[in-house]
Every structure is written in C-alpha cells, then in structure tokens.
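Only one protein chain is missing; all other protein chains are in place.
Think of it as A and B in the order they're written, each chain with its own count starting at 1.
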Amino acid sequence: VSNTNVRVSLPAVCFVWQVAMIILFGVFVRYDKEADAHWSETKKEENITSNVENDFYYRYPSFQDVHVMIFVGFGFLMTFLKRYSFGGVGFNFLIAAFGLQWALLMQGWFHSLDPVTGYIYIGIENLINADFCVAGCLIAFGALLGKVSPVQLMVMTLFGVTLYAVEEYIILNLLHAIDAGGSMVIHIFGAYYGLTISWVLYRPNLHQSKRLHGSVYHSDVFAMIGTLFLWMYWPSFNSAICYHGDGQHRAAINTYLSLAASVLTTFAISSLSAKRGKLDMVHIQNATLAGGVAMGTAAEFMIQPYGALIVGFCCGIVSTFGYLVLTPFMEKCLKIQDTCGIHNLHAMPGVLGGVVGAITAATASNAVYSPEGLINTFDFQGNFATRSVTTQGAYQAAAMCVALIFGIGGGALVGLILRFPIWGDAEDDNCFDDEVYWEVSGAEFCCCPRCPLGVTVR
Amino acid sequence: VSNTNVRVSLPAVCFVWQVAMIILFGVFVRYDKEADAHWSETKKEENITSNVENDFYYRYPSFQDVHVMIFVGFGFLMTFLKRYSFGGVGFNFLIAAFGLQWALLMQGWFHSLDPVTGYIYIGIENLINADFCVAGCLIAFGALLGKVSPVQLMVMTLFGVTLYAVEEYIILNLLHAIDAGGSMVIHIFGAYYGLTISWVLYRPNLHQSKRLHGSVYHSDVFAMIGTLFLWMYWPSFNSAICYHGDGQHRAAINTYLSLAASVLTTFAISSLSAKRGKLDMVHIQNATLAGGVAMGTAAEFMIQPYGALIVGFCCGIVSTFGYLVLTPFMEKCLKIQDTCGIHNLHAMPGVLGGVVGAITAATASNAVYSPEGLINTFDFQGNFATRSVTTQGAYQAAAMCVALIFGIGGGALVGLILRFPIWGDAEDDNCFDDEVYWEVSGAEFCCCPRCPLGVTVR
Partner (left out) sequence: VSNTNVRVSLPAVCFVWQVAMIILFGVFVRYDKEADAHWSETKKEENITSNVENDFYYRYPSFQDVHVMIFVGFGFLMTFLKRYSFGGVGFNFLIAAFGLQWALLMQGWFHSLDPVTGYIYIGIENLINADFCVAGCLIAFGALLGKVSPVQLMVMTLFGVTLYAVEEYIILNLLHAIDAGGSMVIHIFGAYYGLTISWVLYRPNLHQSKRLHGSVYHSDVFAMIGTLFLWMYWPSFNSAICYHGDGQHRAAINTYLSLAASVLTTFAISSLSAKRGKLDMVHIQNATLAGGVAMGTAAEFMIQPYGALIVGFCCGIVSTFGYLVLTPFMEKCLKIQDTCGIHNLHAMPGVLGGVVGAITAATASNAVYSPEGLINTFDFQGNFATRSVTTQGAYQAAAMCVALIFGIGGGALVGLILRFPIWGDAEDDNCFDDEVYWEVSGAEFCCCPRCPLGVTVR
C-alpha cells in the first residue's frame, strides 16, 4: 500500500519554495514606473496629462475577470466529482497561488528584465500574464484530477511554469507570433503537457475507484459556477493584453460571439447523441467553453463577427464529439486517462484556434486593417517592420508546433519525475477521494444504500 | 402520454438557427468604428487624443457585470427547485446564448443599420443591449420554469427577442421615452409576455407534480448565488447605457440605494407574515431585488437619494405581498401558474418604475438639472429639441402601455403557438423534473423516506 502521508513533504515544499520566492523577489523584483511612487515624475517626463493613462485603468477590470476565471472558474469547474470537490477547488487554489509567483519571476526574466539595473519591473500586465501562465498548469491539472498528490501538483506547476515561460518567449518574441488569448501558448501547451503526464502516470486499475468517478446532483451544479464564470469572463481573458483601443474592443466582441455559438452546437450534439435526446451535464459544463479557447489566437484579428460565430460553431461540435468518442477511446487504446476531458476542451479547440490564427494572419490586408491597424494588430515594428502577412501566417503555424513540442516533451520529462514513489499519491482503488488528503468527518456518509452521495459506508 | 423526446427537434432547432445566425451575420454585421482596425484613422479624423475615449473603456466593466447577471444571476436564481437545477441554469444558458445573437441582429436592424452600406455596425453598447434584450426573455422563462421543453423555450426566445426589438424601437425612438434600466422595455414586457404564455399553457393538474414543486436546503443556497449577483450588479445594469459622466454615476447611486431599502422591507414583511416571525427564503431570494427593477426608468433622473430609498421601500413591500397573496390568487382564480413569481418581482415593480419615471420626468426642471443636464438626461435633441418635460412625462406613460400591450399580445400569440402538441413538453405529473431532459444517474435517489432530497424512489 502506498503511503499518502504528505505531512512532511507538503509543508516542506510550501515553505521552502515560498522562502525561495521571497529571496528571489527581493533580489529581482521591483514596481514598474506606472506602479512606482515616482510616477508623478514619470508623468512630467513623458508628458502624460492624466492619471487615467496609467495602464492600470486600461487593464485592471480585465485582470480581475481573468483572476476570477483562474480561481473560481477553473476551481469550481473541477468540483464536479462527488467526493473530490475539496481537492478540485482547494488544490487549484494552492497551485495557482504558487504558480503566479514563480510565473512573475520566470516571465520577468524573459520579458521585463532591465539589463542595466538587473531588476524585473512589474505592473498590471505582468499580473495578467502570470495568471495566464498559471492557466496552462491548471489545464494540465484537469487531466490529473483525483489521481495525484498535492506535492506532485506543486512539482508539476514548478516545471510547467518554467516550460511555459521558455515556450512563450520563443513563440511571442523569437517567432513573433500573435497569441493574445493563448490558444497556442496556454491551451495547446497546457493540454498536451497534462495529457502526456497522465499518459506516463497511467493507472491500469483505475476502474477500482469507479464508485467515486462521477458526479452527484449538487456537485454538477457547483461545477456550473465554474463553467459560467469561465464563459462570461472569457472575452476579458482574450482581450486582457491586446493593444489599447480597438484591439481590446474587437477581441471582446469576437470571443463573446464565438462562445455563444459554441453553446448551441454543444446542446445540439449532446442531445443528438443520447437516448431520448437527454442532455449530458459534462458536455454543457465543458464544450460550451470551446469557442473561447479557439478564439485565443485570432481574438484581435479582423475575422468579422460571422467568422467568430463559425469558429464557435465548429468548436462546440468538435469538443462534444471528443467527450462522446475520443475520451473513452484515448483511455482504452492510448492509455491516457483524462479526468476532465482537457483534450476536448483545450487541446483540440486550441489547435483549431492556432490554425484559424495562422490562416487569418496570412490573409490579412491593408484594405481590411488599414496600414496602421495592420501594424498595431501584428506588431510589425522594429525587427519585424518588413514582415509580410504570409510570412506571419507561417510563423503562426510554427508557433503551434513549438507549443505542441513543449507540451509533449515537457510532459514526458515531468511525468517521469512524478513516477518516483516518493510523492504520496494514492493507490488505484483510492483515487477521486478527498479523504486521502483532507479532513472529512466520517458522519458525512449516509448508510442508505441508495444515498444521493453514492458512497458505500466504510 | 406525451412524448418528451427532443432528440430530433432540439438539435434541429439549435443547428438550423445557429447556421441562420452565421449567414445573417455574414450578410449584415460588421465591427463599429471603435472596434474596427481603422480606429487609428478614426481617431485622427475625429481628433480623439486618447484610446481611453474608446467607448469600450466607459462601458466594458458595466457590460461584464450585466453579463454575470444574465448567466449567473438569472441562471442560479432558477436553481431553487429541488430537482430542476440543471434545467434552471442550463436552459437559461441555452436561450441566453441564442437570444443574444438574434438580439444583435434584430436590434441592429432597428438601431444600428447604416442605410448606405446596409451593414449593422456593432460595438460594446450593442453587446449590452443584446444582453438586456435577453433579460426580457429570461424573465418570461421564470414563469414557465419546469413546465416547458427546451424547444418551446427556444421558440419563446425567438419571438420574444423579435417582439422586444419592435417594442423597444417604438418606446425609445418613436415615443422617445427614457428607460435606461428597462423598467418598461425589459421588465413590464418580459413579465407580461411570460405570464400570458403561462396563462395560455395553463396546466389544470399541475398539483400532480407537487412533490417536486419546492426547494431543498442546498438548492435554496444555490439560488442565493443568483440573487446576490443580481442584487450587487444591478447598479451596473441600470447605469450601463446611461450617458457618460454624471448619468452613469447617478444611475449607479440611485440603484444602490433603492436596492438596499428593498432588502429591509422584504425582511420586515416576510417576518411579519409568518407564524413566529420566521423568514421565507422565497421572499429573500426575490423581493429584495424589486428595488432594482423599479429604478430602471428613473435611474439617471435627479430623484435624489431619498427618492431612490422611497422607491425601494415601496417595492420591497409590494413584491413580498405579491408572493404572499397574489401568486396563490393568480394560480387559483386567474389560472396563471407563475413558477418564480415574476409578477411580483418584475411586473409590479416594473409598473411602479414606469410610473415613477413618468412623474419624475414630468416634474423635471432646469433648476434641478441645469439646462444642459436636462438635455443630456432626456436627450432633448434633434426632432425632440423642443419637447417639454410634461410632454415627456406623457410619453413615458404611453411607453408603459406599449410595453404592456406587446407583452400581453405577444404572449397570447406565442402561447398559442406553443400549445401545438409537437414541442416535447412533459405531462402535468412530470413537471419540475430534470430527468425528463437531462441524464441524471438513478443512484442519486436516496431510499430513506425522509431523505433531504424529498424524492420518493422509483
């Protein structure tokens, strides 16, 4: 029997890593000029006439929406299991709180390091990017939900954030690809990272935990809280770091429309696939979000409202089919156990989003964007001032491959690390159970054999 | 026995209508100038110096709050039934996602169509208005909750949005009435639309579903999520499309105060009406919101803080009395079955709001508003530059009648359509039950005769 006691390992990891964060922040991290008390001097130097030009006011509302998606959105989406709601929302909380600190450092070294002072200067945009980075790891968590220990999740997050920062640097800076809402950087990477880890950690006897591998009525309602906050705030997610003005505006509209279309096709396929047309909560909780994932790359492009609807239309179908066909297939034939179905919600729509981004980038024109609009949207400045849109399309496609490679390669590596028998994960017959890592009072369990909690008495 | 199998009809409606949306959006809908990549050119032409003047930054935070009200607010408010939480939050999701697309088109044709290009140009204000339009249909859904099929709800939404757009055009453009938060346009219309449909669809033997017509402990707590998000964000709802500056500011203050007063009178009447003073969750979940409904028309008027408190004070009383007296009366004597009590929460406070709006408009003065403030508030410009405030008051009253007529007339028509025996609605003894349209695992039902779920075993 494996030892699930994390009384030494979990506190040790939390303490040591938090102390490391404090030291590294002390050495490296300072406020950027818009958050520093010297801002009143900066305003004079840069001839800024109003405080409202502080980026805080452009981005803070979007930041808070993203923040809600990370903690309530992802957290509650993972409460759907009948006896793993504590683990779903609780471990989500833990790894996001650690991950965002490590992301500020990792992303800071790559993007915000001042070579003269040696400091990383952080402001509101760094906070958004840290939340984005964490999202990648939370997606991966979705595949592992209920099968790993919190210590494993912390390790997964440490490596995940590190890999993400490198991958993001390659995609955004070296390839100069556009990916405002992260179809590639966040979703493709996060999903394949999690799926590969899950594949390496394959549990042949997971069916022994079958009694807990499902939802009860109210846990499904809890999960809808997560679904809806993700769905509602996704326009903020995809527009949060777009350029000011029409960029943010257009990204919000596109995402709003794409998500709406996803809902209708998800309901359609879910009903079509069931005896008597009955809807399945798993589909409604997940596939309705696919339109947001797939609008990540092209969020600020001029794909027009109908283009956004088409993207959402396709994603709802593809994602729901994934839950119906691919998830069971992958478990049986590919030995990939994907608790939340992230392949359907993040991997496939992410790839679709990457493809849409590459095509729409390659077909962009001065007529549709205006010359200045084209420069703003694709950031054709500096070293990239002379890049053509077709070249841009090719680099977008290359970016997708980078995300995929980092996801699979990183996942394989981290999966191997997580296989060491030192992390305190549960046996195959003890998965999806909060009792392993949480104090749950015994009186919770009803002795009625058909109890709504669906749990046999110990 | 009626056939509740929607395996053909529901997917067909979702698919065909979504495809229609894509085609119509392709033909008609484009980004407006603030969301288009030509914005950098527009800025130069119109001499706009800062991106922060893009309407996105004035309205996006309010839009997101409204969005939460539509999906989490309305959705979770309707989870209170013990075995219809999936239907409450799920069908709310479906019809809102469809309705907002159709609303963008319908409202676009009436309000944002460029006669030269033939295009509807959409921006953030259109998204808010689409959400508003959907709110009308979700109110109507409240009366029908648990008694109709999802296909019927889609039909109800299709016609509801259409009727709304016409009614809105008459009220706002032809009559030139002010209704920023929609006491008339949204609440009166939506409530009477739903009540009339419910009257046409009267179910004489609904008592046969009595076992499921009620809440359990945790479903009441879920419903409070909906209540609170509606309550907290209502200031954003009423101020979302007010004019920039003091208009939005004042509307938020008025709504905040009116809602606070509603809470106290709701608690008072609820306690006063019960043996031993015990509070009733139904009242707390609903009547506390009446102050927001009734501030819809006069939101941006100078009714002063105490005026807003008086409105909320009265609404809490009227609405709670409605739940105590009118709902049972209407069911018994008028054969109107109103699941959520929308007559108490939307119809009566909406009428009160319309009356308050008409009176306060008729008594507006240059002294209180300043000449320019009066023009801003009542939009006395163009064809309406010479309209007097008393005339405005009369048109406000006329607007109320228009909303009422559209609600009742439209509801009668749509009710008749929904009576065809082809829509897959359940029998009278099978209402308020998620098992009809959702996969709910059988093991959910406890065999204990006094089970908290209150459901007898099959």
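One rule holds for everything that comes next: a residue touches a chain if its C-beta (ideal position, glycine included) is under 8 Å from a C-beta of that chain, and two chains touch if they have at least 3 such contacts.
Please read these numbers as outputs of a predicted model, since none were measured by experiment.
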Inset, instruction - Decide which residue listed in B:V29, B:M154, B:I188 or B:I269 touches the omitted chain of the complex. - result: B:I269
Legend entry - Of B:K33, B:H111, B:H218 or B:R387, the residue in touch with the unshown chain: B:H218
Legend entry - Omitted-chain contact residue, chosen from A:Y193, A:F222, A:F267 or A:W423: A:F222
Inset, instruction - With the missing chain put back, which residues of subunit B would touch it? List them for me. - result: 50, 52-53, 57-58, 61-62, 65, 214-218, 220-221, 224-225, 228-229, 231-233, 235-236, 244-246, 248-250, 252-253, 256-257, 259-261, 263-265, 267-269, 271-272, 274-281, 284, 288, 302, 304-306, 309-310, 313, 368-370, 372-374, 376-377, 446, 448-452, 454
Legend entry - Residue ranges of subunit A at the interface with the undisplayed chain: 4-11, 14-15, 17-19, 21-23, 25-26, 29-31, 34-41, 43, 50-52, 54, 56-57, 60-61, 64, 67-68, 71-72, 75-76, 79, 83, 85-86, 89-90, 93-94, 97-98, 100-101, 104, 122-124, 127, 150, 218, 222, 225, 437-441, 443-448, 451-453, 457
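Following the convention adopted for this analysis, only the chains that are shown with their structure count from here on.
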Legend entry - CA centroid of subunit A to CA centroid of subunit B, Å: 32
